[in-house]
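For this depiction, one protein chain was excluded, whereas all remaining protein chains were kept in their positions.
Now for chain A:
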Amino acid sequence: MKSSPKKEFSNQLDLINGLILSIFVVLLLFLGVLGYAIFDPSFSRFSGFFNADSDEKNEFLAEVESEEVVDGIHVETGFIDAPGMVATIQNCTGCHSSSLVIANRMNEERWIETIRWMQETQNLWDLGENEKVIVDYLVTNYPPKKIGRRANLENIEWYELED
């Protein structure tokens, strides 16, 4: 049965109503995101999520090129292979080499202080949930050693001195 012209007209009305509704919804969503962006332009609250597994990840993150580990040491970076290493490589080796990180031994409070200093003055981004992962990794694997006011001379390479 062929629909009457009148029915056809009301069908089209429904269609237009639907379209307007969906445009409205999209607009609301857009305004919401825009509103959020005003308060948190870098979308830092989502950074942990993006860092974790999205393809659209932070473009500044360093890549882990190779997964080769020998004697518990990640060959490419020299980091101790332990929980938190990957987040540390990704977030901490883009600007400077891993050796600067490895050479430094601090407690939790001073690591956080160092991270804040890099965030305030050196363009380090908000680490989101990775901050705790990284600080735990560093404090656990690179604890400070007590050396006192003056240590013994060590690793002396003895040699015969001729005169």
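Methods note: a contact is a pair of C-beta atoms (placed from the backbone, for glycine too) under 8 Å apart; a residue touches a chain by one contact, two chains touch by 3 or more; residues count from 1.
Keep in mind that, in the parts below, contacts and distances are computed from a predicted model.
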> With one chain of the assembly withheld, which option in "ABC transporter ATP-binding protein", "Sulfite oxidase", "Putative acyl-CoA dehydrogenase FadE" or "Acetolactate synthase" matches that chain's UniProt protein name?
Replying inline: "Sulfite oxidase"
> Touching the missing chain, which residues of chain A?
Replying inline: 59-63, 65, 76, 93-97, 99-100, 103-107, 109-110, 113-114, 117, 121-123, 144-151, 153, 156-161, 163
